[in-house]
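Note that this complex is displayed minus one protein chain, with the remaining chains in position.
Moving on, here comes subunit A:
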């Protein structure tokens, strides 16, 4: 047993994963499962609205069910996007500080995208 990296600190780090690792794994699969029907619905809706003007699009987005699904797709996509980008950062960025910084930027970006979508939806539903 002379593996130099088997020190107390790394052992503690490994033990963390049994508390939150499964949660991340499940969140990745859960958001994927939810996004399957949601994105197919979005493609179908885009197909229906293609070639039509602002009135059709407004009527579509103001329908409560559609507005709810639009909100859901942006919330779940934002979460899914954060986890996907985080995995890429975690895989390729070795330096702790840089990794943390990039993941903070990632979080802010995903929150901004989702927030911008929800705010626009809120404005147009009220108009």
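Everything below uses one rule, namely that a contact is a pair of C-beta atoms (placed from the backbone, for glycine too) under 8 Å apart; a residue touches a chain by one contact, two chains touch by 3 or more; residues count from 1.
One rule holds for everything that comes next: contacts and distances are computed from a predicted model.
Not shown: a single chain whose UniProt protein name, out of "Multisubunit potassium/proton antiporter, PhaA subunit", "histidine kinase", "Succinate dehydrogenase cytochrome b556 subunit" or "Putative spermidine/putrescine transport system permease protein", is "Succinate dehydrogenase cytochrome b556 subunit". The chain not shown here touches subunit A at positions 1-2, 4-5, 7, 9-10, 13, 29, 32-33, 35-36, 39-40, 42-43, 47, 50-51, 53-54, 57-58, 61, 70, 73-74, 77, 81, 84-85, 88, 91-92, 94, 96, 113, 116-117, 120-121, 123-124, 127.
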